[in-house]
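For this depiction, one protein chain was excluded, whereas all remaining protein chains were kept in their positions.
We call the chains A and B, going by the order they appear; numbering starts again at 1 in every chain.
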């Protein structure tokens, strides 16, 4: 199952400078502590080069210009990236279709590629289209009229509600719900909440990955959209009619309220919340736990709640513990000033 | 499947003032951008009336006194409400029972109405009572002794644990867990946590809707109670022995800790947390991300963490970025005061 490559092949794969025995066979990439003596490891921070000696690995991917005694090295500009490429290279396997389990339940008029693996206890609705090299793990439920592109992976107990469209190579982790109703109600005169029907859908473009137990709500009307290359962590909330631009990152337990748009490469830190009907332009970064109440211009970096410029926020946070002293100082100053004024008056 | 109504019928349904061809046939309600030329749209904010010209819709629901060229109008006090009523009117269909899937697993001694749809891969425990016009989607697991009222909808992969009671027309979205154990432990002398058995249940009253991947824990003793008309969003935590009053709203990722009571029409914003053993009286509003540590009187509007009066909180938040300057100013003032005092002393 596991493939091996020569040291030279790996170096060429990432356009790196190889120092060591080019013919050496490497059997995998692993963590520094976990690696065996036929595996390659990586160091992203030059300051940690000395840790390499603790590893059994035979080779190491390092930042350009690093010197490592006793190990073969591949020097690259970006070891983060190079190690990911090499690791994926080792792990990529040809898709082997296992077909549709007899213990799965498939609806009517579906168009399902012959190159799929659909596990037991899977339930697929009617008029569902499933591309090739798709893996649907046990316990997944897919509603009517869903479209799954090629190479999609749905992990156990995922729910994809009716009308959702998933592009190629989309990965959804366990327990995540795609296409649940948006949260929309109108109050009648008695103050009762009347449900607003949620008749839109969810579109997820190519190469999106969504973690476990997250939620992406269907649009009230139209589409909730997650664009190419977006990566979403666990327990994240994406509300109705949100539009998330290409290559955005949403870290665990963050939430995006209804109708908010994110540009490209926006980074939402863990536990951060973005209010509804806002626009965060390209490259905006929101610090973990930030709460954003206003639209943000291109490249803005914000933190805090309500969020503002992250550097200013950091300064205010650093000052916050001194606030009680500020109040005491103020009182003392006022007294001193009063006593000076009194002296002045006495003199006059 | 879709029904049509005359323009006049729709206007009468919401007691609105119709201007236009009363006999015109309308086939549905839709979003401004999504509507076809036989559909009706709605505008809730008079300032956005000019957007109507961008829509293909043949008619529009508007606030009283709005003028719209080229479209038939229904004027009403509350277009939010009227559009919801009309939309629901279009979508309401007669329940068509599809019976119990042979791929569902039903326990012993259950009382199940003949008017139900129970999908494949559903698992129902023993002594379960299920009312009429109930829909249980695939992957739902229902424990022993559960009671489901009429018109209940359980979306895919919902779990309803033993002893839970759900009223009429309760809707639970995918992945939500009703009746998991409350989080209760006692420490022994060695500091180990001993589980406190959670022997209570969950009661959910009529017309409650709960979003996806939320949790409602069973009571330690007695009942965790969610009262009529409450609407709960995705990823919300409701702990053991909580009591949520009628028509409350809990927005996404909020959490209510154990034994806290909410009155009627309480509004908990997204990501807000309410500590345990508190009482929030009728009409309390907690801003998004607020953290409430104290009981709140009727109608209180609070924000921040720890939460206090929302208007005061907004003022403090507005001042927060200036805190580092305040500290600098203070230092300067103190110096100036010192120099004045020195001069005084010199003079004396």
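Keep in mind that, in the parts below, contacts are C-beta pairs under 8 Å (C-beta built on N, C-alpha and C of every residue); 3 or more make two chains touch, one makes a residue touch a chain.
Since the model is a prediction, treat every value here as computed from it, not as a measurement.
Looking at A:40, A:58 or A:121, the residue that reaches the missing chain in the full complex is A:121. Of A:46, A:162 or A:231, it is A:231 that touches the chain left out of the display. Contact with the chain that does not appear here is found for just one residue of B:49, B:91, B:110 or B:275, B:275. In the complete assembly, the contact with the undisplayed chain comes from A:271, out of A:63, A:200, A:271 or A:306. Mapped onto chain B, the interface with the missing chain covers residues 105, 121, 123, 139, 141, 143, 157, 159, 161, 175-177, 180-181, 183, 185-189, 191-197, 199-200, 213-215, 217, 220-222, 235, 237, 239, 253, 255, 257, 273, 275, 291, 304-306, 308-309, 312-313, 315-316, 318-320, 322-323, 326, 329-330, 333, 336-337, 340, 343. On the side of chain A, the interface with the absent chain consists of residues 30-31, 33-34, 78, 80-81, 83-85, 87-88, 91, 101, 103, 119-121, 137-139, 155-157, 173-175, 207, 209, 211-213, 229, 231, 233-235, 247, 249, 251-253, 265, 270-271, 288-289, 305, 317, 320-321, 323-324, 326-327, 330, 333-334, 337, 340-341, 344, using the contact rule stated above.
Following the convention adopted for this analysis, only the chains that are shown with their structure count from here on.
Taking only C-alpha atoms, you rotate chain A by 120 degrees to land it on chain B; that is to the nearest 5.
Centre-to-centre spacing of chain A and chain B amounts to 26 Å, using the average Cα coordinate of each chain.
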